[in-house]
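Omission of a single protein chain aside, the complex is shown with its protein chains in their original locations.
So that you can tell them apart, the chains are marked A, B and C in the order they are listed, and the count of residues begins at 1 in each.
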Amino acid sequence: MSSPNANARLEMFSDGVFAIAITILILEMKLPPVESIHSNADIWNYLIKLWPSFFALTLTFMIILISWMGHHNILAGLDKTSPQFQIANGFFLFTVIFLPFPTALMAEYLDSPFAQPAVFLYCLSGTFHNIGWNALHKYIAVPVPLTKSSTNLELLKRVRRGSQFGFFVSISIAIIAWWFPYIAIVLSFLIWLFWLYLTVDVKDVEAH
Amino acid sequence: MSSPNANARLEMFSDGVFAIAITILILEMKLPPVESIHSNADIWNYLIKLWPSFFALTLTFMIILISWMGHHNILAGLDKTSPQFQIANGFFLFTVIFLPFPTALMAEYLDSPFAQPAVFLYCLSGTFHNIGWNALHKYIAVPVPLTKSSTNLELLKRVRRGSQFGFFVSISIAIIAWWFPYIAIVLSFLIWLFWLYLTVDVKDVEAH
Amino acid sequence: MSSPNANARLEMFSDGVFAIAITILILEMKLPPVESIHSNADIWNYLIKLWPSFFALTLTFMIILISWMGHHNILAGLDKTSPQFQIANGFFLFTVIFLPFPTALMAEYLDSPFAQPAVFLYCLSGTFHNIGWNALHKYIAVPVPLTKSSTNLELLKRVRRGSQFGFFVSISIAIIAWWFPYIAIVLSFLIWLFWLYLTVDVKDVEAH
Partner (left out) sequence: MSSPNANARLEMFSDGVFAIAITILILEMKLPPVESIHSNADIWNYLIKLWPSFFALTLTFMIILISWMGHHNILAGLDKTSPQFQIANGFFLFTVIFLPFPTALMAEYLDSPFAQPAVFLYCLSGTFHNIGWNALHKYIAVPVPLTKSSTNLELLKRVRRGSQFGFFVSISIAIIAWWFPYIAIVLSFLIWLFWLYLTVDVKDVEAH
């Protein structure tokens, strides 16, 4: 199958999954229980204590958005599909839809004495998602290359190396999270900002 | 990248986010707890006391719908994309997916003595969403203009000015909400009806 | 604006809303509370008592599916759009996303002594959805006709009359529900089966 839109339905399905995963994050922001509210100040206090939820929402939103942008860029450079690629894409999407769970766990326990398991799982989910990326990159190249003849292969290789490098970065952050969860989560935030910069930088996988 | 559908996947993704955000609003309408229902009249009373939920649902549905129509109109006038615009669109979508939370909070507390924080946060979220709009408008124009050669720039500029003006309006309503939450929420409703009228009026950003 | 896909993004957005509304119905099927389960038989009993949930899920699924098919058919006959039509479509979608709430309420109370308010509200929501249909039909014709030159206007008029007739049918069912909720819900089910037959029958609004 070789056509400009061999992956059209795969894109549509993936976009749907990305869009739903990113939107249901808000469902994890819970209302204050009515019986605990006796004054306006109680609501304000509740909202202030909700900062870990807002932080977790923002970080995971950013991760899924960047991931969607990267997926968009890569697929723009392909004009063929393969069963292996479709399964790799399925695994990749699995690592996306899993993210709301560690996000909700981190939101609940980040501001508690029990932040370590929550942050560790969150960082590990980042590594899991990275493995999804590396699987995507692998099955773009094997068993048959799916790229357009006009695709900038040099750039694509650079993005792939970035994903491979990202594996070691995210594993390292997970290890740091075991002992220093707060340092790990700040590092994670900074790394994703840097990744956002890289994603913007490789906008040109698609040929002009 | 310049093609009639440079933003095709961005539109698809954004439409997905809009569609999900607008539909999950209904998940906030909660059933009466079974143990509190001892007669038909109990259910009727519960349903009547649900009016703030219905009001909040209607207002936020209207806001997201108008926002989607506006997004639709603006993108119809573009034939180019840029990384900056994609990130601005991501931020804009963040302000959309956030809306169900203040909506649910307002639904819960509008008809209680503690309406003030809920309404204030709701109005502030409107301002937050307005900032998303202004970011979108900015990155249509810089660093490179993304508009079609046939786009009615005069009209687009008028829409942009409307968004900038909207910032001051929504900030003012938020300030009013601090002291007079009920007046603010009525004003907010009226402003959005007016905004609906404006959106309809600028249907012609796309050239014929 | 007159082009084969003047309503392309409106279709995409509407499809998204339909797809989400129809899928989140399953979220209303609740698990048995763990503390109430002491044997396999307890789970079986719980599942058997879940029949109103399954019935409500099936009926509302059928309603949303038929509604989507009808929407699909009507839009296939249009090649123009108007702000009025877009707003009417928004209102129509509002009547769709509202359906999960009365569905959940009916699921909870159908098999209880308090079925009457739940069934009445469910039937009334059917009337509300019918009003959405009639609004769609109206703004296809005014202020400007949006139909393709090749559209079978005679057939479209027949569908519109069906919707107008449907208003009286659904109002009648709601009135019956006030005194005889179980008769009303059986009637409602039969009417929708008949409507499914009609929808299939008017597959030819789009010209060949």
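The rule is simple: a residue touches a chain if its C-beta (ideal position, glycine included) is under 8 Å from a C-beta of that chain, and two chains touch if they have at least 3 such contacts.
What you see is a predicted model, and the numbers here were worked out from it, not measured in a lab.
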Residue among A:Ile20, A:Cys123 or A:Ala184 touching the omitted chain: A:Ile20
From C:Ala6, C:Leu25, C:Met106 or C:Leu121, residue that would touch the chain that is not displayed: C:Leu25
Contacts of chain A with the absent chain, listed as residue ranges: 1, 9-10, 12-13, 16-17, 19-21, 24, 27, 83-84, 86-87, 90, 93-94, 97-98, 100-101, 104-105, 108-109, 114, 116-118, 121
Contacts of chain C with the absent chain, listed as residue ranges: 11-12, 15-16, 18-20, 22-27, 29, 31, 34, 37, 39-40, 42-44, 47, 57-58, 61, 65, 68-69, 72, 196, 199-200, 203, 206, 208
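Going forward, only the chains that are shown with their structure count from here on.
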Geometric centre: closest chain by C-alpha means: B
Interface composition of copies chain A and chain B: same or different, split at half: different
C-alpha-based rotation, chain B on chain C, 0 to 180 degrees, nearest 5: 90
Intercentroid distance (Cα basis), chain C paired with chain A, Å: 36
Contacts with 2+ other chains: residues of chain C: 16, 20
